[in-house]
Structure formats: structure tokens, C-alpha cells
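Missing here is one protein chain; the remaining ones are kept as they sit in the complex.
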Amino acid sequence: MTTIHAKGISRRDWLRWTALLGVAVALPGRVWAAMTRPEEAFGATGLDEALAALGATPQVHEGIQFTTPDIAENGAVVPIRVEVDSQALPNVSKVSVLVEMNPNPLAASFDIPPGTEVYIETRVKVAQTCTLYAVAEADGQLYMQSRETKVTLGGCGG
Amino acid sequence: MKCLTVGITIALSASMATWTKASDGIEAVLQNSFIANNQATMDRLERDAVQTACSAPRGTPLDNEMLAALREERLNAVVLPANGQYLGDWQRGAEVAGNGRGLQSSDDPTKPNGGNCYACHQLAPGEVAYGTLGPSLTGYGARGQSQAMLQYTWTKLWDTHAYNLCSHMPRFGAQGILTEQQLKDVMAYLLDPASPVNQAAE
Amino acid sequence: MAGRIKIRAQKKGDMTEVKALMRHPMETGMRKDQAGDPIPAHFITEVSVFHGDQPVMQGHWGAAVSANPFLGVRFAGGESGDTVRVVWTDNQGGTGEGETTIR
Partner (left out) sequence: MKRHHLGFALFAAWLCSLPLAADDGVFDQYRDLMGDDNPAVFVIDEGEELWFAPQGPESATLEACDLGLGPGVTSGAYVRFPRYFADTDAVMDLESRLVHCMTTIQGRDRETVTAKPYSLRGDFGTEIEALVTWLAAESEGAAIAPEQTHAAERAMYALGEEIFFYRAGPHDFSCATCHEQSGMRIRLQALPDLTSHSGAAEAWGSWPAYRMSQGLVRTMGWRLRDCFRQQRWPELKMGSEASIALQTYMAVNAAGGMMTAPGLKR
């Protein structure tokens, strides 16, 4: 993994990820996951509560590029993309996606080891028209971008 | 292919033999092909005079006299509001216009039916999810609230066939889809100057 | 038939782009079935992407990720023929795993 060293990984991070890897090989998924899953944030039922559980109040940062559709054909499947410009915002180690009006706003959280571009695409459920947030953690600080996505009624409405 | 929007168009251009009823076997086929499900019972497959007259496949010759008589009959059967009051609450009317449920096998029969106006019509300019099967009704209130206008609009909602035989629109009053109060609320949603239908887009 | 994953991994310059589609219902636990009984929550909680033996991303998911989830990530490096592996576990103890080689 010369690429990882070339990117200037800290010794601490390297040890953490190799340790995780060791566990992962022995026990796929379950154990190492439990070490880092933000349970409290997932259980939060309001946006502020979820953000508080993730750490602190995030600052808006232009280095985060957050793409969601302005209008979604269907709230059950809303495609989202989070990209972080590592020049503008280096050392991002975690990215979270929140949907303001969902029963539990935190939809997903991603741990990013050094060497992985911060580029994540997935699809989330959006219960109703509201604001979506992408929150990035770098060097212990939280940064964010937000986007409104309108969810429309489709078909015959019944 | 030419697009015929309403049956009356077909009716006026027809001449030869007449469309009265589908082939004899179709009722039996439908009885064997469907099964009652909750409130969607089998008697719903039986057609009344309007449904039968308006089931002609495209290009079928029609009986103009029969159709004209049927339209007249529908017009005479319209029930105007008992107290002469046509306008209810536009805010409740907005709910009726946006609600697509009611009378389906999957619907709760204890809940009020919707009118589902937005399925086919544009109404408030701020709502982007509107259908185009019917004409846009945005700014409908500009037509005013004269007695003639109130009665015309009520009649369209009560039984569209009174004016436009074989229109695609449901007979919200005549078929008991909406209550008299709901119809008044929809009337207000269309005609009240304060209704979003009659506001400029944001 | 949960458990399956379709993966594509493609070289893009000095990056590798991974796209994975997972077979999973992602039930929130808040829906009711036709009879009105609650449908139990059933969703992927953890998903990881490996390049060879190296982890390149770990996701923690809630029930708000869509059914049959899609995940796209990019990592530095990767050569044609290298193995990319995606594994997940769900809240009912189910697991899924799939792998492919970089094209």
C-alpha cells in the first residue's frame, strides 16, 4: 500500500486501519463494525440531536460537493453523491448523510481511510420534501453542505 | 393518429349504425375475470346508461339522438346545493383536490374520499406534481362568482356528462364520490380569490 | 434470497471506481403488511469495501438507505486484475459478500 504512505498517513491511523483489517479477516464485519458505529446518532429522532451526537455544530465548507436531485421522482430512492476536494478540505476521515425530516435523520455514515478519495454515491429514502445534509469530519472538526430535495407525488396518488 | 378527447366529438361525427352495448359475452367474461376485494365489489362491473354509451371503442358509429337525450337527462338530474350556498372552505377543498384515495379496495372506507383533482388538472401554480389529462384550472377564480358561473362549475363537478357527454372526468356528485360539503369546499378552492389556485406563482 | 452483491470495479486514471448493488429489502420496521401487522426492521448495518486485503471504506447504515442498496466509492491505486471485495452484515445477523476484479 505505497499509495497510502505516499498520501502521508499518520502512524496512528495506519495502526487503527491495520488493526481493523486483522479483525475483519477473522470476523467479517460484525466485530470491527461495532467498534465505530455511531449508534447514538442513528437513534436520534431530530436533526439537531443527530448532529450533536456526531460531535459538534458543523460549519459550511465549500470543499464539500454534495449532489442530490432538485426534485425526486420517488422518495423511496433518492440518489446522492458526496465528494470532498482534498486540497480544500484535507484529512476527512468520516462522511455522514442526514435527511432532515426522516424519523431518524442519520441515514448513513462512512469511515474513510487515508488513500480513499472522499467520493461516495448511494441512494436514500426521503420521507418528504426537506433538506439533506452531508457532514464531513476532518481533524476532529465537522463541516457540511446542504441541499433541498423536493419529493413529488407520483402516479394516481392512491 | 388523431386524438379524440371526448366521446361527444365522436358522437357528432358519427352517422351510420349505432353503438349501444358491447358484445353479449363481455359481461360474462368480466364476471369470471374479477373477484370482489373489500369495498370493490362485483356489482361495480355493471354499467349504467352513461357508462354503456361511453364505452364505444374508437371509431365505432354512435346513435346521436340517444346521446343527446342522455346528456339532457343528466343535466336534469343534477342536484344543486340545498341551501343555495355554493362555496365552502378553500383550505379543506385543497385537501380534497390533493387526495387520491377513496373507494379503492386498498382504501379505508371510514375515511373521506378524495377528489384527486391534481391527478389530471393544474390548479395552484406552486404545485408541480399535476397531471395534464384535463385542462389547467389555474386562475379559475378569474371567471367570477356569478350565479351562472357557480351553477356551471357545480354541474361540472356533480356530473360532467350534463355538458360534455363521455368526458373522462368522474361524476363526483352523481356517483356519490364526494359529499355536498366536499363539493362546496372544492368550489371554494377553485373560485375563492384567496385560494392558491388564484394566486400568482411564487 | 438476500446476500448477493453485484460489483463493478473500473480503473479511472490513477483511481479505481467501485460500484456495488446489494440484494436486500432494507425494511425500516415502520411499515405494516397487508394484514396490518408490523413488518420487522431488516436492514444492512455495516458494509465494507476491500481492495485486496486493504479496507478502502466502511459504511454504517441506517434503515433509510434504499432497498437493494447501491454504493459507489473511489480509492487511489488499484491495477487491472486486482480483487475488490464488498461485505455486509445486517441487523438480523445476515451477511452478504461479493467480489470482482478491477477492469
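Things worth noting here:
In this document, chain identifiers A, B and C correspond to the written order of the chains, with residue numbering beginning at 1 in each.
Heads up, the rule we're going with is that contacts are C-beta pairs under 8 Å (C-beta built on N, C-alpha and C of every residue); 3 or more make two chains touch, one makes a residue touch a chain.
Quick caveat: nothing in here was measured; it's all calculated off a predicted structure.
Displayed chains that the missing chain touches over the full complex: A, B, C (touch as defined at the top).
Touch with the chain that is not drawn comes from one residue among B:L67, B:L123, B:L137 or B:I177, which is B:I177. Those residues of chain A that touch the chain absent from the view are 67-74, 76-77, 79-81, 121, 123, 152-158.
Taking the complete complex into account, residues 1-2, 4, 6, 19, 21, 23, 25-27, 31-34, 39, 66-68, 70 of chain C touch the chain not shown. On the side of chain B, touch with the chain left out of the figure occurs at residues 1, 3-5, 22-23, 25-26, 29-30, 32-37, 40-42, 44-47, 50-51, 54-58, 103-106, 118-120, 128-133, 168, 170-171, 175-177.
By definition in this document, only the chains that are shown with their structure count from here on.
Chain A and chain C have centres, each the mean of its CA atoms, that are 15 Å apart.
Centre to centre, using the average C-alpha position, chain A and chain B are separated by 48 Å.
Residue positions of chain C with contacts to 2 or more other chains are absent.
On the side of chain B, the complex with chain A involves touching residues 98-102, 104, 106-107, 114, 116, 118-119, 128-129.
Those residues of chain C whose C-beta lies close enough to touch chain A in the complex are 15, 19, 28, 30, 45-46, 48, 50, 53-67, 69-77, 87-89, 95, 97. Residues of chain A touching chain C in their complex: 1, 3-4, 7, 17, 20-21, 24-25, 28-30, 32-33, 36-38, 42, 76-79, 81, 99, 102-104, 106-113, 115-117, 119-125.
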